[in-house]
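Every protein chain but one is kept in place in this view of the complex.
Take a look at chain A:
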Amino acid sequence: MATTAKNMKGFYKQTKNKITGGISKSKPSSSRKVSPKHAATQGSDAAQPAALISHGSVDLNDDYNKEEEMLRQFDMNIAYGPCLGMTRLDRWERALRLEMNPPKEIERLLKTGKVQQDCLWQDEAEALYKHSRAIESHNLVSSSHPGLLC
């Protein structure tokens, strides 16, 4: 594991806080869109799964383009099976492997990288999963491993 000292500093955010001395470890900022946008919910992890609180940005945006519309149609098509728990690209590749001839435009769109890689409800599903895990690990003393739930 050849992480340089420079990488490690970015990996563990260092903050001065109530713990006297030492470096406090906190979860690195998640690259996924699950972290709550509202500061008020930051501390109350036991209260409510973050994604069930309205984000105000992703879902309710009225001018999602027709590319996203096409991808949502792909998500909703039952022929390709359930959409939750897989990235859209994984689901497209599964459809390809099962010889369902999924439309090639979907693959092209997903590979441009400018669109959402997950289906609409993936955030909520993942938040619920993490929420139930948080309740389970509520009594553990040690801090969480960085990157475990990312």
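The criterion applied here is as follows: a residue touches a chain if its C-beta (ideal position, glycine included) is under 8 Å from a C-beta of that chain, and two chains touch if they have at least 3 such contacts; residues count from 1.
The rule is simple: contacts and distances are computed from a predicted model.
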item: Record-based protein name (UniProt) of the chain missing from this complex, from "Translation initiation factor eIF2B subunit beta", "DNA polymerase delta small subunit", "Aminotransferase class I/classII large domain-containing protein" or "Superoxide dismutase"; value: "DNA polymerase delta small subunit"
item: For chain A, the residues touching the chain missing from this view; value: 78-79, 81-82, 84-87, 90, 93-94, 97-100, 122, 125-126, 129
